[in-house]
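Note that one protein chain is taken out, while the other chains of the complex remain in position.
Labels for the chains are A, B and C, by order of writing; each one numbers its residues from 1.
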Amino acid sequence: MSTHGDLSFRVRDLALAEAGRHQIRLAEHEMPGLMALREEFGAAQPLSGARIAGSLHMTVQTAVLIETLTALGAEVRWASCNIFSTQDEAAAAVVVGRPETGGTPADPRGVPVYAWKGETLPEYWECTDEILRWVDAEGVDVGPTLILDDGGDATMLVHDGVTAEKQGAVESDPQPGDRGYSGEKLVFLATLRASLASDPQRFTRLAASLKGVSEETTTGVHRLAQLAATGDLLFPAINVNDSVTKSKFDNRYGIRHSLPDGLNRATDVLIGGKVAFVVGYGDVGKGAAESLRGQGARVIVSEIDPICALQAAMDGYQVARLDDVIGSVDFVITTTGNVAVVTAAHIAAMKDKAVLGNIGHFDNEIDMAGLEALPGVVRTEIKPQVHEWTLPADVDSDGNARAERSVIVLSEGRLLNLGNATGHPSFVMSASFANQVLAQIELHTDADYLQVGEGGTPDVHRLPKELDEKVARMHLEALGADLTELTKEQAEYIDVDVAGPYKSEHYRY
Amino acid sequence: MSTHGDLSFRVRDLALAEAGRHQIRLAEHEMPGLMALREEFGAAQPLSGARIAGSLHMTVQTAVLIETLTALGAEVRWASCNIFSTQDEAAAAVVVGRPETGGTPADPRGVPVYAWKGETLPEYWECTDEILRWVDAEGVDVGPTLILDDGGDATMLVHDGVTAEKQGAVESDPQPGDRGYSGEKLVFLATLRASLASDPQRFTRLAASLKGVSEETTTGVHRLAQLAATGDLLFPAINVNDSVTKSKFDNRYGIRHSLPDGLNRATDVLIGGKVAFVVGYGDVGKGAAESLRGQGARVIVSEIDPICALQAAMDGYQVARLDDVIGSVDFVITTTGNVAVVTAAHIAAMKDKAVLGNIGHFDNEIDMAGLEALPGVVRTEIKPQVHEWTLPADVDSDGNARAERSVIVLSEGRLLNLGNATGHPSFVMSASFANQVLAQIELHTDADYLQVGEGGTPDVHRLPKELDEKVARMHLEALGADLTELTKEQAEYIDVDVAGPYKSEHYRY
Amino acid sequence: MSTHGDLSFRVRDLALAEAGRHQIRLAEHEMPGLMALREEFGAAQPLSGARIAGSLHMTVQTAVLIETLTALGAEVRWASCNIFSTQDEAAAAVVVGRPETGGTPADPRGVPVYAWKGETLPEYWECTDEILRWVDAEGVDVGPTLILDDGGDATMLVHDGVTAEKQGAVESDPQPGDRGYSGEKLVFLATLRASLASDPQRFTRLAASLKGVSEETTTGVHRLAQLAATGDLLFPAINVNDSVTKSKFDNRYGIRHSLPDGLNRATDVLIGGKVAFVVGYGDVGKGAAESLRGQGARVIVSEIDPICALQAAMDGYQVARLDDVIGSVDFVITTTGNVAVVTAAHIAAMKDKAVLGNIGHFDNEIDMAGLEALPGVVRTEIKPQVHEWTLPADVDSDGNARAERSVIVLSEGRLLNLGNATGHPSFVMSASFANQVLAQIELHTDADYLQVGEGGTPDVHRLPKELDEKVARMHLEALGADLTELTKEQAEYIDVDVAGPYKSEHYRY
Partner (left out) sequence: MSTHGDLSFRVRDLALAEAGRHQIRLAEHEMPGLMALREEFGAAQPLSGARIAGSLHMTVQTAVLIETLTALGAEVRWASCNIFSTQDEAAAAVVVGRPETGGTPADPRGVPVYAWKGETLPEYWECTDEILRWVDAEGVDVGPTLILDDGGDATMLVHDGVTAEKQGAVESDPQPGDRGYSGEKLVFLATLRASLASDPQRFTRLAASLKGVSEETTTGVHRLAQLAATGDLLFPAINVNDSVTKSKFDNRYGIRHSLPDGLNRATDVLIGGKVAFVVGYGDVGKGAAESLRGQGARVIVSEIDPICALQAAMDGYQVARLDDVIGSVDFVITTTGNVAVVTAAHIAAMKDKAVLGNIGHFDNEIDMAGLEALPGVVRTEIKPQVHEWTLPADVDSDGNARAERSVIVLSEGRLLNLGNATGHPSFVMSASFANQVLAQIELHTDADYLQVGEGGTPDVHRLPKELDEKVARMHLEALGADLTELTKEQAEYIDVDVAGPYKSEHYRY
């Protein structure tokens, strides 16, 4: 208990609350979706009674999300889902609380936040564990009723906890060289073991009281879909990622903004005239390529999906394999959510001083472990989250001598837009987070379509298109965009209601 | 009977076959998808025994489609689905036949085609009716086994024919002022009446022998979905339009190419520096806007769907209502597939010599009837498919005097890329038509997913994602795009097969 | 004389005058610069007494130029400067005359035009010779007082004529293999010989009465600069090409429009997703590259000037040598005004069915003679101005076998935007031609800066910046562009007059 108090203290001890409060106030202006939800639902308090455990990058924008959730009646606890992505001033401000609460660092009246920039892995999992503990006035840990997740770590902790509790033991630690071995895996298992040791039914109780989870990312949704496919999903999930106003906005337009921002803050290197290689041409890759081209770079794209590859070609990009052009590119950006798309061998073949960064999801997109294991490699910190990896003179696979050279790696292979800049801008996050808030309401109010039928197991759902369109609608005015209204005749002609929804389920936007 | 011989004669009488043959040969080079299907399936003849009635713009590209269908074993008859869209030289070449057939205009050995540029409406429906007649050696009209449709006119003729035959009568003609009244409606009903009079069970027999229809466009799919929803669809349908390699390629990249092409051939008016208004920001609108911006125009977009509106804004376009800016735009392009999106009142408010064209679907997107009915309006033909409509001096709704002015209307409100230019380029159509060929094979070979269950009625289906990816794959090499292959580890990590399909059904590309 | 009557007759005999008149009327709307000059100077008739011999592509836009010159008081005679670039309907309309003249093909009241689409080379030079003959009422050939030139052919005819008359003989014909040998050179020398034979002082008299020439193109200006450098220029010249409102508009924005237009009308081949190679990155190359990228092509640029090469790279284009990538490009476009930038060896190395076209200046940019001389090459006309050159199977310089393949060559290597489409759009030409009209006025009214000092020889001048800005100003309103006016304080701060000119002479825009 004291430990967790300590974690919380580290954040509120920072005298950053006031700076964070200014930024939150400005961000509110850029988050018309969240503000509209406060306006629409503030009186009704649809989240009254909800206890939300949030695991999502603790930025200024997330602060506005958290305060929207509380404005709608929820109790909230928060951790970040990435060790580098917290903006400490935002965390501090949330802990202290909104101005009207009268909170101070010494007497916080806000939301408990367990997050700071630059956590260690043990700290990270301790924080994640902490948001799932919810001790009521009687000292009983009643747990959260909802999870708001990004990448699925909180959800995984619950599911793997339940499994371990069923089996009465945590799986053994993998050894170096084993599939799935990583330092983080060891920390994760240790976290489970500690819980099991102290309370062997904690996760089982917790899962029983959870009404559901809303998930932010492709990667997290993928994990949920795997659980649902095997019947192992313990509670309904809403896939927020695949709302159009999330995946086609945050993933694309957010990246368009935050990729060059991260590159610039990290390196100050000219992008124009250079060759930039984007690994993957999904929504994130599309935004990445657009932004690099918009800065005058020549962009090369790789893809494994022939449809996306054809899109890249039709959009005017060269489509090539990384292996074939690695020696002549100035930037390599990974956007896939897949593993080892840049290998140590790729890195060894890069141009001197080329820049390498990941904007996909986990840090295994770039084989950082492989890089570290290269013989003679030296890592120099240029500044926090910017490292120069110097490779000794060697011989390539064709027998050609290579001189000593170095590669600049951003955020140690983790998300560069969060590690080297401040993530997506508020406006984009307003759309994503408005979907999150609506999803939490749907889960808390047990929307019909979430129900599990006879003999069934919980499933993963998308938000109804009405809500997706509602989120879009809340963001138009701020951009000066005037929507045209269908006439009754036109609505009938295309068989829709004048108020929408306007498209079939499979429409791709 | 003689009538129909006459129709066919009009096409083959043109001494254009040789010119068409040259163009078809060059188009084959640009249609790697169709050529790959000939290569893959030529020996197996999967369409052997199929009798395909095609209703789709009779262009050079369609000629390559028709000859691919026959190369796979089908018998084919063809009409255009638009009175202006036929390229006569292509029609002539198809009628005469491929070089190896040794056909001549006097002794055609190719495929019967009932289409020419500039049909009258009665001619159009006579042609459409004709492709459904299939007289065998014994003189029996065995009818087609498959329809390949674009916009759904052939399918509508069969369905409305069956209905009329059931009721023993064709519905009465609507009167001017009635909802649904149009000159074309009267012609259509007359066509039905003639059939009913000569053979009261013709469409009923015909429908019974039809294995299905593959449909090319949003509009046609919408009609099919309406029929399926009410249980009135008579045979299974494949929605080719919503293959990714169709809707996201043809609709977008095809339009990007053929919109400025149509504008240029029609008017030679500078696009750069001008203000272009694009009505609708679906795939067609996206391609239209991109091409106009690529030419240096300032593009304004209108939308009724808040999600598409938000996309337009995020893509950097002004989003406004046509009413609010009509007086200051130089081009108005409709892309909606909806009705009366440009009204006569809009036209009356346009700038002098502004250009108005439709690239959506039917000619009712622009209220041509309303324009014609404006008092004092004068229509001058500048050249075929380009008309200057001069409006007399008048007073606008705010009481302001307006001088005499004129508006340039392209293709009489029909598809300008087909009427004023040559439609989409071959490469784009190769993707669309490869989907069509695969769909015809699926229908002809009774693919499992097309089957109607117990007590059910036929439905509308999309092609399996494998086939969609297959079509994309067939078009990469020609663009010099090198696909990356997943490692086994990566495929497992994202839970797909190395060979695909790679995405969930709801992925939006 | 009868011969020349015949030339004129070929144009006016065409019953195209009415169609041309419609197009001219629409073009007037798109040429606000010329119409503003008619408005401003119509009453003053500043060109009264001028006899202008024009040699410039005889398009619809040129028709508006010609009629502007006559509206300002000039007498005019016209030829085209390219055998393919005439639009016959425009020529016909100009010959017949404006509506108020009441001219008819039988009784033309317009301007004599010696031009039609598809002249032979002897016809071309006969036409050029003809515009320099100006027989007055007494039957005396008084000659023109001004030349309005494009490419410098008319000016060269006069200068080489004077030289020949001085020497009393025309230089001997070069032989095949000699430097400078070409079929056109022989025709040109024959033209001079005929003139010398019939009137040995004709060009000398003509030159004496010429007040100057205004020249449209880079190529023509280059010829003039060479003459001026050696003291051989016979009369002052105004370099219209280097007005900003010409070189930075016509050369760039005009090409942006007319390059894809020419490609589309010629080939209907998809541009998007393809690789397009642009030879040269001057203003024409910049416009070409922008338009191809705007259509979704991947553009590669070659340059000999390191500054322009650096611009291309910074604009995001790959900069490569044609030799290094020739085997993988789909389009090759020349924009240089230099000679043999695409050689026969390049053509032999192109992809099957690649498209090759010139939008620079003369037809020697592509070595058409070298192509014709390749052993076994076969030329097939696909349609006028579009030829497929089939190269036999052979062995490349590295000893690799190459299969039979073909290349599509546009307009026989001449300007493809004029040969395959209708040249630059009216609005762009309005800026160029407004400069031409102002230049003709400057020459006719003997502007001070054109005067030749003591012992000097005539020189080549640019128009004063005031006039350049005036031309720009005349085109803003039509684009809805509202100019901001300097305050007096601001004008003083940057040391300019509130009314301009605003920039130093060396400012590059």
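FYI, a residue touches a chain if its C-beta (ideal position, glycine included) is under 8 Å from a C-beta of that chain, and two chains touch if they have at least 3 such contacts.
Being a predicted model, the structure only gives us computed values, none of them experimental.
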Contacts of the unshown chain among the visible ones are A, B, C
Candidates A:Val269, A:Ala345 or A:Ala369 - the one touching the absent chain:
A:Val269
Contacting the left-out chain in the complete assembly, out of C:Val275, C:Ala313 or C:Val407:
C:Ala313
In the complete assembly, which of B:Arg77, B:Arg133 or B:Arg298 touches the absent chain?
B:Arg298
Residues belonging to chain B that touch the chain removed from view:
272-273, 293, 296-298, 310, 313-318
Which chain A residues touch the hidden chain?
19, 22-23, 26, 29-30, 60, 253, 256-257, 260-261, 264-265, 267-275, 290-291, 293-296, 328, 352-353, 380, 382-383, 388, 408, 421-422, 425-428, 479-480
For review purposes, identify every residue of chain C that touches the missing chain, sorted by number.
222, 225-226, 242, 244-245, 247-249, 253, 283, 302-314, 318-322, 324, 337-341, 431, 462, 468-470, 472-473, 475-476, 479-487, 489-490, 493-495, 500, 502-506, 508-509
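As a convention for this text, only the chains that are shown with their structure count from here on.
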Centroid check, CA-based, most central chain -> B
Out of every possible chain pairing, which has the most C-beta contacts?
A-B
Using mean CA coordinates as chain centres, what's the gap between chain B and chain C in Å?
40
Based only on mean CA positions, could you tell me how far chain A sits from chain C in angstrom?
58
Which chain B residues touch at least two other chains?
253, 479-480
